[in-house]
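The structure under discussion is supplied below as structure tokens; questions concerning it will follow.
Missing here is one protein chain; the remaining ones are kept as they sit in the complex.
Take a look at subunit A:
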Amino acid sequence: MTDTNKTSLTRESLPGLNRRYRAERRFHLVGKMAVAFSLAFLTFLIGSIVYQGIGAFFQTEVRLEVPQEMIAEHGDDGFTLLRQSMLHNLPDAKGRSARREAYKMAGEGSDIELLSAIADQQTQAAVVTVWIPVSDDIDMAYKSDFAPDMLGSFSDRQKGWLDTWVADDRLRMSFNTGFLVNGDSRDPERAGIGGALMGSIFTLVVCLVLSFVIGILAAIYLEEFAPKNKLTAFLEVNINNLATVPSIIFGLLGLAVFLNTFGLPRSSALVGGMVLSLMTLPTIIIASRVALQSVPPSIREAALGLGATHIQAVFHHVLPLALPGMLTGTILGMARALGETAPLLMIGMVAFIADPPSSFMDPTSALPVQVYLWADSPERAFAEKTSGAIIVLLLFLFVMNLTAIILRKKLEKKW
């Protein structure tokens, strides 16, 4: 393009053309830089989170040999069986403090894994070989390839045991299904986002059902049927204003109305979803109205001209065409709701809740809440879990956005 411009005859005939071309090139360059800059930021952010958090999906395990007679003796008491197995596999642990240090090598709550691993094998061999999770400190050390600053919390004796474990090839990494399934825990090796994930899903379902139905009906009425007068103009201004209200305000409203007046259960997904739907409603109404406005009037007029009633014209012809736009608005609202913690703080969802919820009325936390709570925990292994939870949150968002795009592509009509 520049070549033809150089030889172009208009160059002399139009004054300042070169200057205008230069301005355009400058603008292109600045635009590209802005895009590159934001891409670099995004890559850095996601890269660092993935780098820190990928370890949360894996758990270090140690191989233990458990003699059959030990299982026969303590088979119904996992806690004692685990302690005895640790001593059996670390035979030089003599004396009270050495024994305590040996017990601490195994992960908190690994007795459950030990019992299920033994039950799975169903073997009558004299010595049963099982893999069980190690403690969070060993886990962090193994993942960092025994970096010196990760070894600070171990005694010399424990370091010696670790060396022999590595030399005997007794340690391995395996996929940490517990992280995706378990509820919250104060032990990093048992903590999972299962409860928070379920809580987020429950909350979003309530939020979606309420805000989608109410939002779209409100938008259709305001756009298609409502008379244009001072009252509707006033409503419109208020809806636009509501969209910009800080989310914590909705939390306070939820506390005052849903909890104190209606007496709904504190910390439940139901109340969480209701509060978040208050927050997403204005967004959905505004997006839906824009989608309805963008349907060409000719379609509405043709339907009316062929004898359809007003309501038939809207529901049979206008709404299907506006639906892709409405869905996009809804998903954007949902995505914002998924990442919110501030309103949930007021209604008691920012809490330590270990049991995953099984209904809308059960107390539950949510994914961003879990990120917040873990980020504040003293145990260092929770830093990894925090990033792991962020990865799951981002994946959730990604799936939601992908669904929106697919739905839109399927429903989209061109004319």
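Here, a contact is a pair of C-beta atoms (placed from the backbone, for glycine too) under 8 Å apart; a residue touches a chain by one contact, two chains touch by 3 or more; residues count from 1.
Please note the rule applied: contacts and distances are computed from a predicted model.
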Response to the item:
Answering from "Phosphate ABC transporter substrate-binding protein", "Cytochrome c oxidase subunit 1", "Lipid kinase" or "Molybdopterin synthase catalytic subunit": the UniProt protein name of the missing subunit is "Phosphate ABC transporter substrate-binding protein"
Worksheet item: Out of A:213, A:256 or A:302, which is the one that touches the chain we can't see?
Response: A:213
Discussion item. Out of A:48, A:80 or A:153, which residue would touch the omitted chain in the full complex?
Written reply: A:153
Worksheet item: Looking at A:194, A:339 or A:363, which residue reaches the missing chain?
Response: A:363
Worksheet item: Which subunit A residues touch the hidden chain?
Response: 109, 149, 151-153, 185-187, 206, 209-210, 212-213, 259, 262-267, 270, 315-316, 319-320, 323, 348, 350-355, 360-363, 375-380, 383
